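Note that this complex is displayed minus one protein chain, with the remaining chains in position.
Right, chain A next:
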Amino acid sequence: MLGFFRRTPRPDTSAGAARDRLQILLAHERSGRTSPEVLPLIQRDILEVIKKHMRISDDSVDITVEPGDDFSTLEINIELPGTSGARRGIPN
């Protein structure tokens, strides 16, 4: 309970601002330490799994990490071949 109150940001002091800035920055820097190496591997694995069941091209999986203040979002976009061009909004 006390820990909860202690964590409340204290932007009213410069020391509180220092802590808040560090916590946000280091969360990003620490995740950055692993993600550049891991992302291509995840991308390759996802592609392999989908290829077992569907015919998709090698460049149809796109992975990005969107950093946020409290958490980061791993965004995976997989482009599947449509049954018809019209459904994907592509004019015939």
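To be clear about the criterion, a residue touches a chain if its C-beta (ideal position, glycine included) is under 8 Å from a C-beta of that chain, and two chains touch if they have at least 3 such contacts; residues count from 1.
By our rule, contacts and distances are computed from a predicted model.
In the listed set "Acyclic terpene utilisation N-terminal domain-containing protein", "ABC transporter ATP-binding protein", "Septum site-determining protein MinD" or "Sulfate transport system permease protein CysT", the entry agreeing with the UniProt name of the missing subunit chain is "Septum site-determining protein MinD". One chain of the complex is left out; on chain A, the residues touching it are 2, 5-6, 8, 10, 12-16, 18-19, 21-23, 25-26, 29-30, 33.
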